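The structure follows.
Only one protein chain is missing; all other protein chains are in place.
Order of writing sets the chain letters: A and B. Residues in each chain are counted from 1.
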Amino acid sequence: MIRKSLIAAALCGIVAQPALAADTVKIGFVTTLTTPAAVIGNDMKNAVDLAVEHIGGKMAGLDVEVIYEDDGFKPEIGKQKVDKLVKSDDVDFVAGFIWSHVLLASRNSALNGGKFLISSNAGPSQIAGELCHENFFSTSWQNDQTPMSMGAVLNRKGVKKVYLMAPNYAAGKDMLAGVESTFEGEVVGRDLTRWGADAQLDFSAELAKVKPSGAEALFVFYPGAAGGAFIKQYGQSGLAGDVPLYTAFTVDALSLPKLQEGGLTGVMGTQHTQQWSPDLDNETNKKFVTDFKAKHGGYPSFYAAQSYDTILLIKSAVEAVNGNLDDMDGMRAAMAKADFESTRGRYTYGKNHFPIQDFYLREVVEDADGMWTVKVVEKVFEDHQDLYVDKCNM
Amino acid sequence: MNLKSLSPAGPNGWVMVITLVALVLVPPYTVLANEPFFLDLVMRAVILSIAAVSLNLVLGYGGMISFGHAAYLGIGAYCVGIPGYYGIYDGVFQLLLVVAVCGVFALVTGLVCLRTRGVYFIMITLAFAQMVFYAMVSLDEYGGDDGLVIYERSRFPLGGAIGDSITLYYVCLAVLVATLLLVHRIVNSRFGLVIRGTAGNDARLQSLGLPTFRYRLICYVIAGIMCGIAGWLLGNFTLFISPEMMNWIRSGELIFMVVLGGAGSLFGPVLGTGAFITLEEFLSGFTVYWQLYFGIFLVLVVLFGRGGLHGFIEWLFRRRS
Partner (left out) sequence: MDGALILVQLLNGIQLGVLLFLVAAGLTLVFGIMDFVNLAHGALYMIGAFFCAWLTLNLDSFVVAILISLPGVFIVGYVVELLVIRHLYHRNHLDQVLATFGLILVFDTIVHLVWGPAGLTFTLPDAVNGRINLFGITEFPVYRLLIIAAGLLVALGLYLVIGRTRIGMLVRAGASNRVMVGALGVDINKLFRYVFATGAMLAGFGGMIIAPITEARIGMGSDILLIAFVVIIIGGIGSIRGAFIASLIVGLIDTMGRSFLDDLMKLVINETAAETAAPAISAMLVYILMAAILYFRPQGLFPPKVR
């Protein structure tokens, strides 16, 4: 009996949080803080904290409160957490989302609950197309865009045959579709490998097939920890001389320090595409990169840059309505204008609220301090818009 | 096996009555206190309780340690998701589908699994669950790894709908009560006596001429269908289904819920599920390293907490009287 009432008390304790007055902007931020993918989540969290610090913890005079939730890399956990943020914490914005499948699972909980949903990373094709919504915004990209720019790069380099590899989940399939939509040569092989909490990390069987296929280039998408494992095995497979590696979201500020520590020089000079780079020359980016490095001792990743932009986007909306958080229409109109200086410079929104922005080819280099990082080689696309916007009836 | 504990007169009987009454009062409370998320939490506990009670029928009473029970939960939920994908939201059709698919799956796998004993049984039930898991992962049409969003809850003829959460909650609660009644009837019938007997000494019952294999198979199928219905409710509740729901970790958690509450007791699994959800929610809100404490708790419960919460309540009562 005693135990029972203790449980009841504990349950009430969790849910009965005091109703907060409207003088706070509450942002629920869903990301991955456990499993190996927590590397990404922590980087995003650091960037959000830095952004809040940079704006002095205030938006239009209101205090900013960020509530972090861990999705555990699982869509249904992510959805549960969004339900909690919407129903229990009553946040004003639900943001974050590394993974496309977590975002897809959580979409209805946030939007049907009447909240703004802002993706700081994931950009599944469905949400850019038929599932678009007036209260959804992205500060990243639609999944296909980055690999599409890679397809264009491969064409320019005169590659005729390519081998594709990605994990078997929503974004993985979008990535490969993206390359295929712009690449003009032949796709001689495609492998989708197991993903999730027990992802496949030994790629020997797949790598063995690359050379016999006659491919002239290998394109892969392995975000987070799997990227490091892949690069390493690519190096060991002896493909480096014959089949050069091109990536998307695989080599970044999270994997490079580990690759450097492990002495995997094979990654130097490899190229990939991205909408942002730490060396982009604008005021916001300089401040962001300098302060992030000072605070955390390493370069921020693109995940971090997009998360930083998420807070700036929200700030622009809250300031446009002078802190009147009930004015959803006003905030929506303000966000649709993207009227703020982002880390990638200015961009605009399409009608599906995905950015129309530039994409760059980046290369792995060593900076002045001997730290491995990336720098822009050239601009691949200017003001590029995703392919799914026409399917959005908004 | 303590027969007395199954009647409402024992201390655990009173716990059951009080808990069920409290559960009936949850929706008015959440409306008055404006805590809609609390309703979600309790609803998840109620649905998983049904699954735990069904697992307890085979595990607690029948001594069959199924390490693949989450598969039925997943199949039940996909019986909402897949018809929904084709625009079919008819609840009667979905439920018939649940009974058919879970029944056939339990029957076919049971024919193989029940030939084995002990740890072989644990592993083969796990193997079948993994097969379903990978089958759903490979079905790209229904979302594969990414899962399937369900856009509408089930509809019933004559305008019956479970669209709002409170109605769905009472449906879940009614199913829980019905499941408890059914399990109570089963374990106290002649059939149930045989099932409980096979957990102890199957060979002796066989030598008495009882077709124990058939009895156990029927029991296994009933439990599978019950859990499938819990899955159907889960699909309606979360409006999202992914293969992750039938991951082997989930099966392990279901076993833990049963053991935490007290295997082989009627209401124990419900208490165990409640405690499990509370703990998970509480610890995960407290630290990202919550699994450390959760794991330690698990080990301690096994080492020192024999009989689970059910046993604890009896012990408390006995000490007082």
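Definition applied: contacts are C-beta pairs under 8 Å (C-beta built on N, C-alpha and C of every residue); 3 or more make two chains touch, one makes a residue touch a chain.
Predicted, not measured: the structure shown is a model, and the values here were computed from it.
A.B. asks: Of A:V25, A:V39, A:C132 or A:A338, which residue touches the hidden chain?
C.D. replies: Checking each option in A:V25, A:V39, A:C132 or A:A338, the one touching the absent chain turns out to be A:V39.
A.B. asks: Who touches the missing chain here, B:V104, B:M131, B:L181 or B:L208?
C.D. replies: B:M131
A.B. asks: With the missing chain put back, one of A:R190, A:R332 or A:K351 would touch it. Which one?
C.D. replies: Answering carefully, the residue with contact to the hidden chain is A:R190.
A.B. asks: Which subunit B residues would touch the chain omitted from the figure, given the whole complex?
C.D. replies: Its contact residues with the unshown chain are 59, 65, 67, 112, 115-120, 122-124, 126-128, 130-131, 134-135, 137-141, 144, 248, 252, 255-256, 259, 263, 289, 291-292, 294-299, 301-303.
A.B. asks: Please identify, in ascending order, the residues of subunit A that touch the omitted chain?
C.D. replies: Residues of subunit A in contact with the hidden chain: 34-39, 42, 168, 173, 190-194, 197-198, 200-202, 204-206, 208-209, 212, 225, 228-229, 232-233, 236-238, 254, 258-259, 261-264.
Methods note: only the chains that are shown with their structure count from here on.
A.B. asks: At what distance in angstrom does the C-alpha mean of subunit B lie from that of subunit A?
C.D. replies: Computed value for the inter-centroid distance: 37 Å.
A.B. asks: Enumerate the contact residues on subunit A facing subunit B in the complex.
C.D. replies: Touch list, subunit A to subunit B: 1-4, 7-8, 10-16, 33-34, 38, 70, 74-76, 79-80, 83-84, 87-88, 100-101, 104-105, 107-108, 168-170, 194-196.
A.B. asks: Using the touch rule from the top, collect the residues of subunit B that touch subunit A in their complex.
C.D. replies: Contacts found on subunit B: 15, 18-19, 22, 33, 35-38, 40-42, 137, 144-147, 149, 151, 238-240, 242, 244-245, 274-275, 278, 281-282, 284-285, 288, 291, 309, 312-313, 316.
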